[in-house]
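A quick write-up on the structure given underneath.
Only one protein chain is missing from this complex, and each of the others stays in its spot.
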Amino acid sequence: METNLALLLLFAPFAGFLINVFFGKKLGRNASGILGTLAVTVSFAATLFFFLQVMNTKVPVMVNLFEWLKLANFTVNFSFQLDQLSLLWLMFVTGIGTLIHMYSISYMHDDENMHKFFAYLNLFVFFMITLVMGSNLLIMFIGWEGVGLCSYLLIGFWYKNQTYNDAAKKAFIMNRIGDLGFLIGIFILGYLFHTVEYDMMKTELTNGWPVDKTWLGIAMLCLFIGACGKSAQIPLYTWLPDAMAGPTPVSALIHAATMVTAGIFMITRLNFLFNLTPDVLEIIAVVGAVTSLVAASIGLVQNDIKKVLAYSTVSQLGLMFLALGLGAYEIAVFHVITHAFFKACLFLGSGSVIHALHGEQDMRNMGGLRKVMKITFITFLISTLAISGLPPFSGFFSKDEILMTAFHHNKVLWIIGSLASIMTAFYMFRLLYLTFYKDFRGTEEQKHHLHESPSLITFPLIVLAILALVGGAISLPGMSWLNEYLAPVMAKPAEHHHLGNTEYMLMGIAVVGALIGIGIAYAKYIKKGEVPPADAEITGVTNVLYNKYYVDEIYTAIIVKPIYAIGSFFKNVIEVALSGFVFGLGRAATLLGNEGKTIQNGSVGFYLLVFVLGVCSILGYIFLVK
Amino acid sequence: MLTLFYILSAITLGTAFLTILSKNPIHSAIYLVLCFFSIAGHYLMFNAQFLFIVHIIVYSGAIMILMLFTIMLMNLNKADEKNKPILSRVAAAVSFCLVALILLATFIKSQPVINEYKVSGQDYQSIKVLGQVLLNNYMVPFEFASVLLLVSMIGAVLLSKKEHINN
Amino acid sequence: MDVSFILVILLFGAGATWFVGDKLAKTAALIFSAAALAATLYVIYRYNLGQKVSFIYLWNQSPRIFLGFQADGLSLTMTLLTTALTPIIVLSSFGNLFPKSRAFYALILFMAFAMVGTFLSVDGLIYYVFWELSLIPIYFIALIWGNGDAEERKKAVIKFFIYTFAGSLFMLVAFVYLYQKTGSFLNLHLYKAMLSAKEQTWIFAAFFLAYAIKTPIIPFHTWQANVYQKAPAAGTMLLSGIMLKMALYSIIRWQLPITPWAANEYKYIVIGLCLAGVIYGSVLALKQTDLKKLLAYSSLAHVGLIAAGVYTLTLDGLRGAVLQMVAHGFVVVGLFFAAEVINRRFNTGEITQMGGIRVQSPKFTSMFMILVLASVALPGTFNFVGEFEVLYSLAQANIWLAVVGGTTIILGAFYMLRMFQHVMLGEKNEKFFADVTVTEGAVFVIILAVLLFFGLYPKPITEFVTPELEKVLVFINRFNK
């Protein structure tokens, strides 16, 4: 029963994918959309069932199907594990997934390939569930690569545009760099532990299995590289902003709420191993902090509404990694959840705006939408407040916890994190003001068509906004339900911070910081009514930021171009040389033949002479020399 | 006997050289006949009477006559042959010396054990015995030899026939 | 019924295909190749029951030559690969109209016959004869029915023929030497030959030359891309799908067990060459503008990785290599068929002239996409299983080897997706592209079914080949305790 239900949970989206692929066209637009949504809803229901069960019994559900790979050192089974962590993840993957599917029915209604869109979305959910549910690293890897594939398919959903295809390709390849790291990490772990099952590794560790710390460190570092790829951390983050080429629901589901958090899931999953390698944790913390600052600073000046959100996602992910690096896995998970709520809401809200403006994404051409799109505006406002970290919105609690932990470990990291938060507050309100306040700056025709989105779009927005509002309740400082819930899967008990003066002071600083950010934005865009200048007029530091520190250009110059250059070198020099060498042998043979045939001068006397001399030498060699 | 051997050997080698060195092919042929006769003399010294007869008949009689005929036929009975270039001749002489040297050296170096020759008194080379050996032990090669001769006869006829295809 | 029956069917089939005439030739070829597949499956079934399916007959006393065909997990797997791919290749040629088609199909069957013989022979001399025999049909197939300028083609094909033939001669020398050493060509006798270090080195080198050219491992690959491009699709599939595997199989069957000491001594050099091939092939694939050439270089990269796995001399490496051989056989046949499908419609191999196909042919696009993904070893496809084991074995030898070999994951995705983007995606092409026909679809579906099924459940093949590989490993490890 449990097994069947778990398989239902896993395969319902896959069934949705298959049906949509093979019969989607015949079913018609609405039917395929509803089918896709239903498939995910079924998964959500099953997840809910397990979630409640496991919350009560505290016993994880294990499902073992059959043996997949057998190597000399270890075997890998198709086995799944539904414990507190995976169920928590599944809750918001399938939950938000359902909402976004619902949203997409309306959003993608006019697209000719709508059934394909739902097929891919379902496939994505299926792989995401695989990733989360797997009970060993390789099953996770299947999901890991699978979601990468779906991300590729969905970013390049409008495949007629080659720029979009480039973005899709870039996302896939950058992910693959991380995947190689992941794979190497699996190799080392498999070699060290003779298993890749989480539970067995854990058991072995508690039983005192001898583990080489250096190799473990390398393995963890490799896994972290994998996480960097998937969760868009420095240096592999550049694909995520480009990934905004995909339809907005995709950005919300894959590139904000679920897939990009896979790296955090993986590190949390393996927290018992990461705890053994403090050096790697240090690296993770630094990378996370730097990423959050860099991404936030780029976000300050972007004008594309989705790009701003994308950089904000990278920045928030950086904060989560900062928490992971500090060993505060629960807090990272907490932020993942709250972030999933408010960022999904933000993306969907921006989608609603784009929908209303018929594809316009540049904020310079927006404004004044507050009046026409009330629901969108209110939900957007709630989420913006949440991400800016103002109490009592959910973002405040999770972000504050991260900063508080950072403060206790390392003041520099705290400063970086706080700066990133202030920037976040600024650019989010900049976004809000530019989009919804003042007067509309678009064309007359657009203005004419402005409308509030249909209820299928606004309903998910409302739900998410409510969650963004109250989501912080699951882990209030001092009485955290989340910490308790996650305790069985954590190797170390969560740190408890006494709510002393320092803590209250920190909260105060955070709130004041956010308010400063908001204030600057208000002064700049409401009071002065500024509008960001056109691309050509951007100068100075802003220009560097606007061009994302030229990282893409640098990558092109130091990695992509050299590869092509080497390719040209191989093609034009080495291939030619090798092939020339082989042909040269042939030519040498011809030459030898041509020269050699002159010896055959036709003179019988000469032949005879040579013959006699030959006989002489043979006889001489046989009888005299030997 | 030894003296006889030396005289015969001298004739053999001398006429053989003369065969080669004479300008006129007719003279060569005549010298070769003499050479063959001296070799026949050697055979006689071995007491190989049948072989002696056959040798005279086949070589001096048949082969040399055939050769003389050909020479006459081709009108070669004058010394109009041009000498080979000097280099070739020197090379020929050198290789002659070389071959002789190597063969003799080989023979000397291999130091064969020469047993004292014993006369068993057994008859092994009378015509009767030879005939028996030839027709008992070597029956098949013998027949083949006859076929060979037949074939060569046909071949010679065909080869020397004037061809009329081109005309 | 023993394994020799498969050979008889194929040989007889080749003859029959020739005699039924041009019209019926392709049907006959399909029937006979399918019959060979059925026979193979039946033989495997009997082998699994523990019945005797090998065929050994002392053919000649002096020199001692056995007409022997050994059936074991390894050779039967490769035989199955051959007989399974042959009907697919025959079926894939249905869409082309060949002049003298009876000769074409007869040659395909004959080639299958020679390759199956190579996989099954236990006697070195017979093995060698089959090995060379397989060269003749592909030579004619590529020469007579190939694409492009006839002069250029002739040049490329003759280069291929002489190159591989010359390499094989070294192998023959090695065999002759081994024969005068042991008095037998039988592989089990050769395994037990006591060879000095110097002898092993030379014999290893001789075998290596033959196999490195056939595989190909850089720098012996220069024949490959041109021949792949010039040969007709069926020829390319035969070459890349099966014939390459002959060399890889032979490394496991002949080279390593005969010269284990040398293999151990030089394995890092050889692995280095193989992995250099991985990067070299991948980078070159990026620069290709011809679809078939691109696939050829990608094949070079993949095969390099397989060979590297073989030379790790571990069970994981060997098994991964065998799995990857089968997987790569199917994938590469599928990919070249996709190239052929495009070629049939657009009549070109230039990537720059393609693009915008996806709009017109959703079915073809999906199948091609899955093939591309299998080729870049996405988990869940058969290729991932093989590549994972190979990379794991490399990681055990040295972690950096796995890193270098693993670049194929990145670069492979790079060039394959780039190719896919420029071939399939983009605005609708002006030229009309009809979606796949029934036969074309059947070919794709069969290949994809195999790839996905074994990707998720590789156990049948794994368990089938493992015992034999363990036996080979015993011989390989007999010098290092």
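All chains are identified by letter, namely A, B and C, in their written order; residue positions are counted from 1 within each chain.
Everything below uses one rule, namely that a contact is a pair of C-beta atoms (placed from the backbone, for glycine too) under 8 Å apart; a residue touches a chain by one contact, two chains touch by 3 or more.
To be clear about the criterion, contacts and distances are computed from a predicted model.
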item: Protein that the absent chain corresponds to, by UniProt name, given "Multicomponent Na+:H+ antiporter subunit C", "Nitric-oxide reductase subunit C", "Heme exporter protein D" or "NADH-quinone oxidoreductase subunit K"; value: "NADH-quinone oxidoreductase subunit K"
item: Neighbouring displayed chains - absent chain, whole complex; value: A, B
item: Where the missing chain touches subunit A, by residue; value: 597-605, 607-609, 612
item: Those residues of subunit B which, in the complete complex, touch the missing chain; value: 1-2, 5, 9, 12-13, 16-17, 19-20, 25, 28-29, 32, 35-36, 39, 42-43, 45-48, 50-51, 54-55, 58-59, 62-63, 66-67, 70-71, 73-74, 76, 81-82, 84, 88-89, 91-93, 95-96, 99-100, 103-104, 107, 114, 117, 119-120, 122, 124-125, 129-130, 133-134, 137-138, 141-142, 145, 148-149, 151-153, 155-160, 162
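Convention: only the chains that are shown with their structure count from here on.
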item: Chain contact topology (line, ring, star, complete or other); value: line
item: Farthest chain (mean CA position) relative to subunit C; value: B
item: Whole-Å gap separating subunit A and subunit C, where each centre is the average of the chain's CA atoms; value: 37
item: Computed distance of Cα centres, subunit C from subunit B, in Å; value: 66
item: Chain centre separation in whole Å, for subunit B relative to subunit A (CA means); value: 100
item: Where subunit A touches two or more other chains, by residue; value: none
item: Sequence positions of subunit C contacting 2 or more other chains; value: none
item: Residues of subunit B that touch subunit A when the two form their complex; value: 84, 88, 91-92, 95, 98-99, 102-103, 105-106, 109-110
item: Residues of subunit C touching subunit A in the complex; value: 159, 162-163, 218-219, 221-223, 280, 283-284, 286-287, 314-316, 356, 358-359, 366, 373, 378-380, 385, 388-389, 391-392, 395-396, 399, 402-403, 406-407, 409-410, 413-414, 417-418, 421, 425-428, 456-459, 462
item: Residues of subunit A defined as touching subunit C within the complex; value: 21, 66-73, 78, 138, 141-142, 145-146, 149, 152, 156, 159-160, 162, 165-166, 169, 172-173, 176-177, 179-180, 183-184, 187-188, 190-191, 218, 563-564, 566-568, 570-571, 574-575, 578-579, 582-583, 586
